[in-house]
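Heads up: the structure comes next, in C-alpha cells.
One chain of protein is taken out of this complex; the other chains stay put.
By written order: A and B. Residues from 1 in each chain.
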Amino acid sequence: MSDPKAKLSTTSTQSKSPTSGVMLQQVLPFALLRGEAMVEKPQDLFIPPDALEVILEMFEGPLDLLLYLIRKQKFDILDLPISPITTQYMTYVDLMKDIKLELAAEYLVMAAILAEIKSRLLLPKQAVDEEEGDPRAELVRKLQEYEVIKKAAENLDELPRIDRDSFIANVDLADNFVAPVINSQVDLAELVTALQGIIKRTQAFEHHHIQKESLSTRERMAKILATLKDAQSTNSYCDFSDLFSIKEGRQGVVVTFLAILELIKESLIECVQAKVYGEIHVCLPKQ
Amino acid sequence: MIAEKIRHKDIDDEKLQRLVEAALFIADKPLSVQLLKRDFLIEYRVSNLRIRDIIIAIQAHYKGRGVELNKVATGYRFQTPKELSDDLAHLYQEKAPKYSRAILETLALIAYKQPITRGEIEDIRGVAVSSQIIKTLTERNWIKTVGHKEVPGRPVLYASTQEFLDYFSLTSLDQLPALMPMAELTD
Partner (left out) sequence: MIAEKIRHKDIDDEKLQRLVEAALFIADKPLSVQLLKRDFLIEYRVSNLRIRDIIIAIQAHYKGRGVELNKVATGYRFQTPKELSDDLAHLYQEKAPKYSRAILETLALIAYKQPITRGEIEDIRGVAVSSQIIKTLTERNWIKTVGHKEVPGRPVLYASTQEFLDYFSLTSLDQLPALMPMAELTD
C-alpha cells in the first residue's frame, strides 16, 4: 500500500488534500478534521499534521493497524472490545481515504469482518451456535500470530548486521603474488583436426610431404639441430660420427643419415672436412 | 579439472597458523575447515582436528584486538567486534542498506516458519506480499525455494539460506531470537 510519492512533506500534504490545510494549523488535527460528528477520537493522535500521512502509511496492513489501536488504547487483546475498536478502525480507514492514501483492499475486507463480528455479538446468546464459540476468536488468533511475527521482525532488525554493526576484514595479497594459470588441455585428436583443417584449406600443403614415415626423419633433424646449437654455444663442433648412435641399430643410422641429408639440402647445416680423409665436422652455418 | 594432488607435505603449527590466518583474511567468504583444506592446504597433510585447534588459537590471539575471528553458518571470518560498532559505523551509515518492515516481516516469517508459501505469509501478515519483496530477498541470497506444497496450485515453498545466517552473524537457525510467547485464549 505504500506510495513512494506520498512521503513526509509539507507541500505535498497541502496540495494533496483540501483538509490538510486546516490540519497544518492545528494541534489536534484529527478532532477538527472529523468535527463534532466524531464520537470517539483516538487518544494518541498528538501528531504533527504533516506527519500524519507518513504515520498512516506506516501501517503494514489492517492487522498492523488493529494491533496499533489495541496497544495504544491498552485494550486486552484476549477480550477484544469489538465495538470501540471497530469505530476507531473505521475512523482511520476514512482518514486514509480522505488524504487519498492508496488503500489496500485488505483494509476494507477487515472492516467487513469487524462489522460481522460486531453484529454476531449483538445476537442473543442462545442464537449463537454453541459450536462456533466466541466470534472474535479467529480475529484474536490472527492478531496474536501477527504480533509475534511483527516482534520477530523487529528483533531481526536489531541483530548485528554486516556493513551496519560489523564490518568484514579484507586484506590484499602480497605484491609478489601471481595467480597461477592452469593451462588449457589439448588432445591429440584436436591437433590432427587442426592439421586436416589446413590441408583442406590450402592446395599448397599437398606439395609438402607429410607422412608418417618422414616424421622420424623430421624429429631427428630437429634433434641434430639442437645438438649443433649446443655445440655452437660452447664454441665446439660435432664430428659427423658423433651424430650416430650404434645402439639405435641399422634403422636409426638410416634415419640419422636421411636427416643429415635433408638438413644439408635445406642449408640448415654445414659439413666441413678439414683435411682429406679427415673427420667431417658438422656445424650450423656460419653467420 | 585440477588433478587431485596428494597431500604429502608436512607443515609445522607455526606455518599452518600463518597460512590459515592469511587465508581467512583474503577469502571473500567465510571459510569452513573443509574449504580451508581444499583451497589452501591441498599440498599438506593436516587433519581437521588440527585445523580446528589452529582456529581456536587464532581466535584466542585476536581477543580484544581490532578484528575477531567469528564462526558463522558457512565458516569462519574476521570481522570487527561489536564494541567498535559505534566508532566505525558512522562512516558507513549511509552505505548500510535499510530494509522495510514489509521485507523484514516476510523474512522473519520465512526464517521462523520455513518452509512456507507466499499465500501463508500473506495470510499471517494480512496483506499481499509484493513480487518485489520476494525478488529482493532472493537476490540477496537470503531465501530460496525448496519445493512445492502439495495443495491446489502447488505453490512454491520458501526457506532461508546459509547466507542469511552469515549476514546476521549466526551459525544456525537456533540462534535466532526466541519468538514471543502467545497468550492462550481461554473461554
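One rule holds in what follows: contacts are C-beta pairs under 8 Å (C-beta built on N, C-alpha and C of every residue); 3 or more make two chains touch, one makes a residue touch a chain.
Quick caveat: nothing in here was measured; it's all calculated off a predicted structure.
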item: Sole contact to the chain not displayed, among A:L80, A:I117 or A:L228; value: A:L228
item: Hidden-chain contact residue, picked from the options A:E102, A:E116, A:E190 or A:D239; value: A:E190
item: Touching the absent chain when the full complex is considered, from B:L88, B:V156 or B:L179; value: B:L88
item: Missing-partner contacts on chain B, residue numbers; value: 1-2, 17-27, 39-40, 42-43, 64-67, 78, 80-81, 83-84, 87-88, 90-91, 94
item: Chain A residues that touch the omitted chain in the full complex; value: 167-184, 186-188, 190-199, 201-202, 204-212, 215-216, 218-219, 221-222, 225-226, 228-229, 266-268, 284-285, 287
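Note that in this section only the chains that are shown with their structure count from here on.
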item: Interchain centroid distance [CA atoms averaged], chain A/chain B, Å; value: 15
